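Heads up, one of the protein chains got dropped from this complex, but the rest are sitting where they should.
Let's look at chain A:
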Amino acid sequence: MTALLRRAGQTLLVLLGVSVLVFGVFFATPGADPTARIAGRNASPQTMEKVRHEYGFDRPLPVQYAIMMKKLFITRDLASYANRGERVVPEIMQAAPVTACLVCGAAFIWVTVSIAMGTVAAAMKDTWVDRGLMMLGLVGISIPVFWLGEVANLVTQNRYHDTWLFSWVPGLGYVPFSQSPLGWLRALVIPWTVLAVMFIGIYSRVLRTDLVTLAGEDFMRTARAKGLSPARVLLWHGLRTSMVTFVSLFGMDFAQLVGGGALLTEVVFGLPGVGRLTYRALTTLDLPVIMATVMYSAVFVVLANAAVDVVYLFLDPRVRDAG
């Protein structure tokens, strides 16, 4: 319990640090006038003056930081000038569920498939099954996600769309779950798979290596000497122990994807998520949006990291005591 509290305290501190850092990068960089950057290109002097006053750029840095945080988290009225006063925070809040759906589905696929692949490969070490699966994993890692996405689109949207195989695939875009669960599933199933492919490759290979290394451990020998079946030794002793590594890897990847790392997938499949928002903001140099998405993604990485640590406490009794 104290470990949990301490972890929560640390998380708050890290969040504070991250926000200061992000703020510093965007607004306290010497030699650049943040007013001009927020107001957008070719802004009138009146707009410039308004922005300068609203954001407190004529006041000391700590005040500027406080105003910015207030606009981000309390009043949530940080507005995008390049986009004619569109409120940034609600925009992100709208985009976040789309990204969350995309990433959670993909994560479910990649965790299940990679655990299955890695375990089977480790159990059949050095057979052609093992080599085949690991080769497949390597191929998955090497394929860029945008290319795979485009190919998937090409196949399912154009040439073969009218065949029985892909006629169920809806056009690009997103259908909210509340509107039509089936439509939601149909719109997301291909993006899920495409996003999961690379992670399946990485995770199954990591898991296999981990399991093979563990097989030489003393406790695995003890488990066999107890007269347990090979499957039980592998799953209950090997796999359970390697979940510790697996979860730490998963936490990082999951966090960065939810924080907007699925940008390419979202762009390719036209999903209005945080990644696509970032992408659009980058192309129009919409500074408030960029800063807000960076902030959002940093918050997510830190939160997910904290979540992983909590899961760790449950998975590894050694950590529980050390905390």
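Everything below uses one rule, namely that a contact is a pair of C-beta atoms (placed from the backbone, for glycine too) under 8 Å apart; a residue touches a chain by one contact, two chains touch by 3 or more; residues count from 1.
Everything that follows uses one rule, which is that contacts and distances are computed from a predicted model.
Per UniProt, the protein behind the absent chain is "ABC transporter ATP-binding protein"; the candidates were "dihydrouracil dehydrogenase (NAD(+))", "Anti-sigma factor antagonist", "ABC transporter ATP-binding protein" or "Serine/threonine-protein kinase RsbT". Across A:Lys70, A:Arg87, A:Arg224 or A:Arg280, the single residue that touches the chain missing here is A:Arg224.
When the missing chain is restored to the complex, the residue among A:Pro45, A:Gly171 or A:Pro317 that touches it is A:Pro317.
Counting the whole complex, the residues of chain A in touch with the unshown chain are 126, 217-219, 221-229, 232, 236-237, 240-241, 244, 315-318, 321.
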